[in-house]
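Below you'll find the structure, written out as structure tokens, and then a few comments.
Only a single protein chain was left out; the remaining protein chains are all shown in position.
Moving on to chain A:
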């Protein structure tokens, strides 16, 4: 059974009521998953199916954050050309989602801050925006340039630095 604890704190300063609640905890009932599944169903005849490519997005929309590698693994390592073509219906998706939910602890707010701290050269609570962009686009499961741009929009101060605790809260709130 996956632990029930909340993975991140509620945003500290909610500018206006209601700030979105942080993404849900791992225990779902299928009806709630179904709602979200339907939102992602783009079939012309509303067949309640999604493509393999959408699977990762849906799992993330429901509050998990697997790596792309983990998603591919749980889908059975499909080939690249199969991603847009092969479909999943709801009954096939549910066990996949539950498997991801049960995976060991995803990491907390603190882990995320730790991750960013690696790039905090001066140990003063900020990272260089330029360096972060470079890292995100070249290391790990690389992000595309516009994805990086979208993530960093409005985060850098006049010197190009990012206060990463604020940055983390910004990501958590979304």
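Brief remarks follow.
Basically, a residue touches a chain if its C-beta (ideal position, glycine included) is under 8 Å from a C-beta of that chain, and two chains touch if they have at least 3 such contacts; residues count from 1.
Quick note on the criterion: contacts and distances are computed from a predicted model.
Look at the chain that isn't drawn here: its UniProt entry, checked against "Proteasome subunit beta", "Fe-S metabolism associated domain, SufE-like", "Deoxyhypusine synthase" or "Serine/threonine-protein phosphatase", names it "Serine/threonine-protein phosphatase".
Looking at A:80, A:118 or A:158, the residue that reaches the missing chain in the full complex is A:118.
Although one chain is not shown, part of chain A still touches it, namely residues 16-18, 20-21, 23, 29, 31-32, 35-36, 38-40, 44-46, 56-61, 63-70, 73, 107, 111-112, 114-116, 118-119, 132, 135-136, 139-143, 147, 150-151, 153-154, 171, 174.
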